[in-house]
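Missing here: one protein chain of the complex. Every other protein chain is in place.
First chain written, first letter: the chains are A and B, and each begins at residue 1.
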Amino acid sequence: MSGLNGVLERLGGRATSSIHRLGFASRFLLLTLRNSGMCFRRFSLVIREIYFAGVLSLIIILVSGLFVGMVLGLQGYDTLVRYGSSSALGVLVALSLVRELGPVVAGLLFASRAGSAITAEIGLMKATEQLAAMEMMAVDPIARVIAPRFWAGVISMPLLAAMFSGMGVFGGYLVGVQLIGVDAGSFWSQMQDSVDFSEDILNGVIKSVVFGIAVTWIAVFEGYDAPPTAEGVSGATTRTVVTSSLSILALDFMLTAFMFRGA
Amino acid sequence: MMNRKALDLWVGVFVAIGLGALLFLALKVGNLASFSAAETYLVKANFDNIGGLKKRAPVKSAGVVVGRVEDIVFDTENYEAMVAFSIEKRYEFPKDTSAKILTAGLLGEQYIGLAAGGDTAKLKGGDKLKITQSAVVLENLISQFLFNKAADGGKETK
Partner (left out) sequence: MNFAYDSRQILKGVNLNIRRGQVVAIMGLSGCGKTTLLRLIGGALRPTQGEVRVGGKSVAKLDHDELFALRRKMGMLFQFGALFTDMSCYDNVAFQMREHTDLPEELIADMVLMKLQAVGLRGAHHLMPSELSGGMARRVALARTTALDPMLIMYDEPFAGLDPVSMGVIGQLIRRLNDSLGATSIIVTHDVAEALQLVDYVYFMSDGQIVTQGTPDELRASDKPFVHQFVYGETDGPMPFHYPADDYGSDLNAREAA
């Protein structure tokens, strides 16, 4: 009996501390937003972070996009040809990518590559007292270190998602038209007929912006909150990837239900 | 640390590729190119039943897209559905044009089909189409079919 009580107590304790943490994280986000003035005045800080978060993620995004598109082409053709609708391959590939796979997969990749790097960097800066030193030199570390990374992530995410989708469509074209032999004309024309700018593409962009905010917020917060030890930083990095990934999937469901309800 | 110029260059390239991808998606993959800034005029039509017609559904004539459904409201004066749709300014239709709600393919989405009449006067913005044909509702079709079947059967047994 006491064993059960113990379990419940620990669960309750975990739950309350999670809520505690969420509250702290929210205040942290507000603080970051309020201290973003420096980011716009000295945009070079943000540019530097866009390089580390976005440019260095280019390769993995482009290559993954290409492969995902190619797989979509293969699998899509296999299924569609059974219903005699292989000419709709373009539609299948494009809609899957633009609406879902682009923002989501790019988001997951971004979280694991850039998100973990940001967390590790900030965590290490905290552990080696660089953030404290900055504070003692009367420079607000949130304005100088955290905010630029946050905005860099928010700006990079939609661009990366668009690149992912673009490469994916190209990959689908390569496999479907060049390899398998689906008619190029119907591939593109049916795609253009079915993919609506405001319904599909814009919604995809909105999703990727939301994911960008979520992932970067989590990455930046976990780094700032990490215990200043080796285990602390590594735990924070892992938490960033796990929490970001789960958040992306959950947010994706909510956004999809809201946006594509009844079309 | 990387020197500033190289950094700026790479970030510029990155942003350029990103925007390029967005543009590619918008133009080549989506339908933005076909419908950017065409001027349109608004026209109304009443239907008994719009079936599955939705806003933004295409308006076609002779199979070519000439406009979009803008708004669908219920008219409480004569208990009909009032559909407002826009037609591109370059396409003029005579005043006695008829509008039908058709289905693309067998079970596809529904759209409005315009068949031009013979009137020399042309439709203007704000005009109302007089001749309309409602959507085919599947249940009605089936019940009609069954009714006919039953009637035939009755006639045979007589």
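Criterion: a residue touches a chain if its C-beta (ideal position, glycine included) is under 8 Å from a C-beta of that chain, and two chains touch if they have at least 3 such contacts.
Fair warning: this is a prediction, and the values are worked out from it, not measured in the lab.
Checked against the hidden chain, the listed residues A:Q130, A:S189, A:S234 or A:T256 yield one contact partner: A:Q130. Annotation: of A:A25, A:V71 or A:V139, A:V139 touches the absent chain (contact as defined above). The missing chain lies against chain A, touching residues 124-125, 128-130, 132-140, 144.
Heads up, the rule we're going with is that only the chains that are shown with their structure count from here on.
Across the complex, chain B is touched by residues 44, 47-48, 50-51, 54-55, 58, 94, 98, 156, 158-160, 162-163, 165-167, 169, 188, 191-193, 195-197, 199-201, 205, 263 of chain A.
Residues 2, 4, 7-8, 10-11, 13-15, 17-22, 24-26, 28-34, 54, 56 of chain B touch chain A in their complex.
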